[in-house]
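The following block contains the structure, expressed as structure tokens.
Every protein chain except one is present and positioned as in the full complex.
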Amino acid sequence: MINMKTLQDLTMLALSPEESTQLQGELEQKIAGMAEFAALDFPADAPLCVTPLTHTNMMRDDVVHTHTPREVLLQNAPAHNGEYYAAPAIQE
Amino acid sequence: MTALQIAAAIAAKEVSVADITTQYIEKARASANFVAINEQAMEQAAQVQAKLDAGETLSPLAGVPVALQDNIFVQGMPCACGSAIMADYMPMFDAEVVQKLQAAGLIVIGKLAMNEFADSPQAAAAVAADEIPFALVTDNRKAAAQHGVWHIKPTYGAVSRLGLVANVSSMDAIGPVARSAEDCAALLQIIADAQWIDLPSGLTELPAFPHALTACEIISCAEAGANLQKFDGISLGKRSADAQNLTETYKFSRAQGFGMATKRRALFGSLMLAGDNYELYYKKALQVRAQMKAALEGVSMAELPVDDVHNCLASLAGLPAIVKPDGKQIMGAAFTDIALAKGGAA
Partner (left out) sequence: MSWEIVMGLEVHAELSTKSKIFCGCSTEFGAPPNTHVCPGCAGEPGTLPVLNRAVVEYAMRLGLTLGCDITRVNTFDRKNYFYPDLSKAWQTTQLYAPVCRNGGIGDVRLHQIHMEEDAGKLVHAPDGSAAYMDYNRGGTPLLEIVTKPDFRTTEQVLGFLETLRETLLYLDICDCKMQEGSLRCDVNLSVRPVGQAEFGTRTEMKNLNSFKAIARAIEYESKRHIDVIERGGSITQETRRWDDNKGKSMPMRNKENAQDYRYFPCPDIPPVVIDDAWLESVRATLPELAAQKRERYTGEYGIAPKDAATITVHKTISALFEQLVELTGQPKEAANLITGELMRHLNNTGTLPEDLQVDAGKLAQLIELVLQGKINRAAYKQTMHAVFGEDVQPMEYIEAHGLLMQDNSDALAAAIAAAIAANPKAIADYRAGNEKTFGFIMGQVMKELKGQGNPALVKPALEAALADC
């Protein structure tokens, strides 16, 4: 059984009860269909492929480039006060 | 006319860049496939014409109009990726492919509608109907096959992803969709690093990969879900007006901003990484991928149907694939993109 509440908390989504039920069903069906995959057994040191690229050591020098002007950055902020991005209060 | 034919006509001064641009701007404005029009297009057309008149050599496609899927940044034009959460988003820089197009003298006409954070059937439709000679899209093999147009998904890494809204970071590749293999090759050569696309190729047998599709779905959804986390309604993305506190702001903004398909992918992606599932599913997907990539090293070319089961091979291994108007694709070894285009045209 997939815990939809936990999953929504992790993914920061608020689903309606109908959406939650529907998606839960779909996800559980998907997991059921993946039983053979879950049973695959690789040795612990089997290589992982994270990306098809085989590069290594893609690095840059420690040099300062120009930043982006603040007003341009804040243009895309959901809320701001000209200096800071603004968010609702955080309860510590 | 194909893109190369338009370019030839412009070079022969049979038609001006301004005229061609005007034609395609009008088509774009009238089309439901476009979500944004480049208001600077006529000005850019004049600049390109001036360079051509002055004898400058720009590229074999100089003066040809092109469109971009709406997940590729053009500074000054909105970019929404087909999502409510990106409504009003204004890119702060041009994508690297856009810089290359401009240097080559192509004219960006506008941005093409798309499925939320996914592919763009609208791009394939627009090209098929000659609303635009060709376009740049991310993996559009299914849509291209459905509309009978040519499309290359390039070797992963051949084309810069800078300025592309990331969907599946380890699979995303910007490629051409056009009405001829030659147009695809010509456009690819403008946006890709030459050494990444120019190896020769030949037909071979393909081994079977029973777990590839599952591995691909797991990796795609996990990466896409993670890449979507930045749209949180807090520092980015349309903020919900109904939220009463921080957590609600996150949850409502994202729930209201994403469609069902995107939510499904994000939830499945989270699930595949949560708790023990990393070991049970995600890590195995990476191991399956490693096995597959190694097995495909010996394969130089294979003709395959266009469907999820076969699409995932090129996606996982980062291999190039060209979709032909007959609805089939040819997948090649890494770096053989141009050879595929030439072989496909034959």
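Per-chain numbering from 1; labels A and B assigned in written order.
Basically, a contact is a pair of C-beta atoms (placed from the backbone, for glycine too) under 8 Å apart; a residue touches a chain by one contact, two chains touch by 3 or more.
A quick note: this is a predicted structure, and the numbers were derived from the prediction, not measured.
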Considering the complete complex, of B:3, B:25, B:95 or B:185, the missing chain is touched by B:95
With the full complex in mind, choose from B:40, B:229 or B:256 the residue touching the hidden chain. B:229
With the missing chain put back, which residues of chain A would touch it? List them for me. 10, 12, 48, 50-51, 53, 55-65, 67-68, 70, 73-74, 76, 81, 83-92
Even though one chain is not shown, chain B touches it at residues 73, 81, 86, 89, 91-93, 95, 161-166, 169-170, 222-223, 226-227, 229-230, 232, 234-236, 246, 250, 270, 273-275, 278, 282, 286
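The rule is short, and it goes like this: only the chains that are shown with their structure count from here on.
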Expressed in whole Å, how far the mean CA point of chain A lies from that of chain B is 21
Touching chain A in the complex: which residues of chain B? 88-90, 92, 156-157, 169-170, 211, 214-215, 225, 229, 232-239, 243, 245-255, 258, 260, 263-264, 266-271, 274, 280-281, 283-284, 286-293, 316-319, 334
If you look only at chain A, which of its residues touch chain B in the complex? 2, 6-8, 10-15, 19, 23, 26-27, 30-31, 34, 36-38, 40, 42, 46-53, 68, 72-73, 75-79, 85, 87-91
